[in-house]
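Shown here: the complex without one of its protein chains, the others still in place.
Right after this comes chain A.
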Amino acid sequence: MSSESIRHNSSAWLTGLREAIPLLGGYVPVAISFGLVATQAGFSTWEIVAISTLIYAGASQFLFVGMAAGGAPLWLTVAMTLLINIRHVVYAPNLAPWLTGSRWWPWLMHGLTDQVFALAHTRLPRIPAAQRLGWFTGAAVLAWSSWVGGSLLGAVAGEWLTHRWPLLGEVMPFALPALFLALLAPRFTSFRWSLALGVSMVAALALTLSGLTSVSIPLAAACGALCFYAVRHRPRIAGGIGS
């Protein structure tokens, strides 16, 4: 590898790291909560770190420790946890056209969370092909380490932290919707797209408020897709207004 390509890779790595910083606002407070909840459920600090490192999927980790602590059968715990993560199957194929030929990509998909997908889906097409591996590695490693570090912090000092700085835990998670908004704003390019995106967003919000958080993402995206295709296939009425 030439010194030029090493320099390019390290700068791409740093760019990915920098662009993933907004994710920390959402990751760290939730990871601290996970560490705290898992400690209260009877898991040791190193078990919590192992769960966050190996599973690395927010909602399903909460479900896993909750069901395990509640004495649910392990096969059911595993099945329900995997069911929540099933939405991830559509993420990597969506990124595939912009991924290079490196053999590292399938392994790097361990870091493909909801938020990293949203960031990568917007940023990868705008990054030169030679820098994409470095960019993704930097972004994914920062997100992963913040999740693991936050879980450790929550396990060790979660109770103290939430009492000491309750405001921080309330305000910082807004970084996630703000980031999604900034990623999504350029996609409101036509009535068709605006309608589909708006419907997905409102449906997900409504489902979450109804307590159906675990199914809200795939269901809301399906609603948006229906709208997208319904607008395309809307039949024209001959002689009607505007015809």
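Following the convention adopted for this analysis, a contact is a pair of C-beta atoms (placed from the backbone, for glycine too) under 8 Å apart; a residue touches a chain by one contact, two chains touch by 3 or more; residues count from 1.
As a convention for this text, contacts and distances are computed from a predicted model.
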Per UniProt, the name of the complex member that is left out, chosen from "Helix-turn-helix conjugative transposon-like domain-containing protein", "Branched-chain amino acid transport protein (AzlD)", "Monovalent cation/H(+) antiporter subunit G" or "Spore germination protein": "Branched-chain amino acid transport protein (AzlD)"
Selected residue (touches chain absent from view) among A:Trp13, A:Tyr27, A:Phe43 or A:Phe62: A:Phe43
Touching residue (missing chain; options A:Ser10, A:Gln40 or A:Asn94): A:Asn94
Interface residues of chain A (partner: the chain not displayed): 18-19, 21-22, 25-26, 43-44, 47, 50-51, 54-57, 60, 64, 68, 74, 77-78, 81-82, 85-97, 99, 105-107, 109-110, 112, 114-115, 117-118, 121-123, 167, 170-187, 193, 196-198, 200-209, 213, 216-218, 220-221, 224-225, 228-229
